[in-house]
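Got a structure here, written out as structure tokens. Questions coming.
The other protein chains are all here in position, but one chain of the complex has been omitted.
Right after this comes chain A.
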Amino acid sequence: MLQICKMKVGLFIPCYVDQFYPKAAIATLELLEKLGVEVDYPAQQTCCGQPMANSGYEHLTGGCNELFVDNFAGYDYVVSPSGSCALHIKEHLHSHDKEEAATGIRNKIYELTEFLTDVLKVEKLDARFPHRVGLHQSCHGQRGLKLAQMTELTAEPYSKPGSLLNMVDGVELVTLNRADECCGFGGTFCVAEEAVSAKMGKDRVADHEKNGAEYITAADLSCLMHMEGILKRQKSNVKVIHIAEILNGVKETVA
């Protein structure tokens, strides 16, 4: 649990997490601090630019990119509790006159769970969450950052978020019928293709419910926000929770 090396981490909290899910951001910060990491949150940060880029407007993300480079160039690592935003930065961050700094960030940005397993090499956690938990493998984290093995491939299974959840006392991971099917959020897809998006979300939620999950967790809040909207509309008892909150040792009242 003790991390002696003094690395300086810049915490990147995606825009919608900042605005709608501060609890997950606080849990990320506290968890990293508990693990002995010096964490800094650059106050001028906003967004990775993905909402524009995935809609076909990558050419409008220059402003976001420059801001991102200015905010995060000075850190040893950039860590974010979102696989999707981390992947976007990794694949698409460029700068007009600070390309070297941009390349540096592309190489040192990590999604939270991969930072814990690959950089901090966490082997145990001081956390308890006595619940049946369904792990939603968010696509960009899984197929983009390769946080877990993909069912399409003929290859050895592994799961970075899964291995961390197994370190939490009391967590019982449920087995899903479709281990890594997309939830249907997809950025602007969720409103542009409302019918299919909602149907995909309903089906994903049903898989967790059918297999007895009390909570659905993920390394991406965008998927959870979408599934939460569906669960609430259906008045389901199943709740969503970001993985950082479980790993940080969530207090029952907060959950």
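Convention: a contact is a pair of C-beta atoms (placed from the backbone, for glycine too) under 8 Å apart; a residue touches a chain by one contact, two chains touch by 3 or more; residues count from 1.
The rule is short, and it goes like this: contacts and distances are computed from a predicted model.
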Among "STAS domain-containing protein", "AzlC family ABC transporter permease", "Alkylation response protein AidB-like acyl-CoA dehydrogenase" or "4Fe-4S ferredoxin", UniProt-listed name of the chain not shown: "4Fe-4S ferredoxin"
- request: Return the single residue from A:V9, A:C190 or A:A219 that touches the missing chain.
  value: A:C190
Candidates A:V9, A:L32 or A:C47 - the one touching the absent chain: A:C47
Field: Option touching the unshown chain, where A:V37, A:C182 or A:I216 are the choices
entry: A:C182
Query: At which residues does chain A meet the chain that is not included here?
result: 13, 15, 17-23, 25-26, 29, 41, 43-47, 49, 51-64, 66-67, 139-140, 143-144, 150-155, 178, 180-182, 184-187, 189-203, 225-226, 228-230, 232-233
